[in-house]
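Note that this complex is displayed minus one protein chain, with the remaining chains in position.
Entry: chain A
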Amino acid sequence: MLRQIKPRNARSKRALDKRAPHLTENPKATLFLRYTACSQITQLALADILSIKRPLVVKFNKKNDIRPFEDPSSLEFFSEKNDASLMVYGSNSKKRPHCLTFIRCFDHKILDMLELHIDADTMRTLDQFKNRKCAVGLKPLICFSGTPFESPTATPYTMAKNLLLDLFRGPDVQNVDVAGLQYIISISVGDEVEGHPPPRIHFRAYLIKTRKSGQKVPRVEVEEMGPRFDFRVGRCSEADEAVMKEALKKPRHLEPKQKKNIETDLIGDKVGRIHMGKQDLGALQTRKMKGLKRSREAEEEDVIPDAGDSQNVIADSKRSKL
């Protein structure tokens, strides 16, 4: 726990306000760090994930003697100090070879953790694929395939799905440029088979190429960009239910109020529905006919309705007309 700092000037106050909780949050930063023992495979994997995640990253270069599943207090401290709520922790041991621990924090406290062990034989780095790479800081397309991800109960696979989506999804945006849809991260799991170890999580990243298809939607081709990991699921510590509920709370008045009678149709045009007031149909001009015309006398009576001696007045008016 960091000590409570009282801002002494406007600059430090702004900096503290930026870290304070907000209704709409800034995108989560990811901290990359390693255990004292960390194989080259793990280090390369860390570097590759970091380069996909750039620029929302903080990287530690020194070795850390932390065992996340035994005492995560140092990690919580790092999370608070660096304002980072996602962490990827690389380690290697005889029992848990080439291990990446994905850690998520809420309020600078550990929320959930998941260990994924890299298969060293099938791992490929970003650089081993000799092709173009996507630009830095783009929002990726993400695909989760396989039945284990769809399990209705909480399993390490559903947790991996949620954690990896949180890790790779990038900032929330309102609009995305078509030119920015450059790569897809595909995370898939094969079916479970009785008598075999639990299926591996396959992490692949592909560049997207579009071709004309003769239809409205282009034909999409993919080309592997790297990195490529096959993960074996290790230990996992699930989030406390009450804390998770707190973390999933949505601010009530953040959703925009639905405007009545205004809709957007499929093409994207704004359509409004207007309610007219009741029309006075009595004053409507209909077809003119001789029979419906008012007589001359009636007309004149209308002109001076409240004259005292109507006869005289009529006579007068007639005279004046003559």
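The definition used in the following text is that a contact is a pair of C-beta atoms (placed from the backbone, for glycine too) under 8 Å apart; a residue touches a chain by one contact, two chains touch by 3 or more; residues count from 1.
Please note the rule applied: contacts and distances are computed from a predicted model.
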item: Listed names "Casein kinase II subunit beta", "ER membrane protein complex subunit 3", "Ribosome biogenesis regulatory protein" or "Protein Mo25", matching UniProt entry of the absent chain; value: "Ribosome biogenesis regulatory protein"
item: Option touching the unshown chain, where A:Arg104, A:His117 or A:Arg232 are the choices; value: A:Arg104
item: Touch with the omitted chain, as defined above, among A:His117, A:His202 or A:Arg232; value: A:His202
item: Contacts of chain A with the absent chain, listed as residue ranges; value: 20-23, 25-26, 28, 40-41, 43-44, 46-48, 50-51, 54, 59, 61, 85, 104-108, 111, 121, 124-136, 139-147, 149-150, 162, 165-166, 169, 172-179, 181, 184, 186, 188-193, 196, 199, 202, 204, 206, 208-224, 239, 244, 246-249, 251, 264, 266, 268
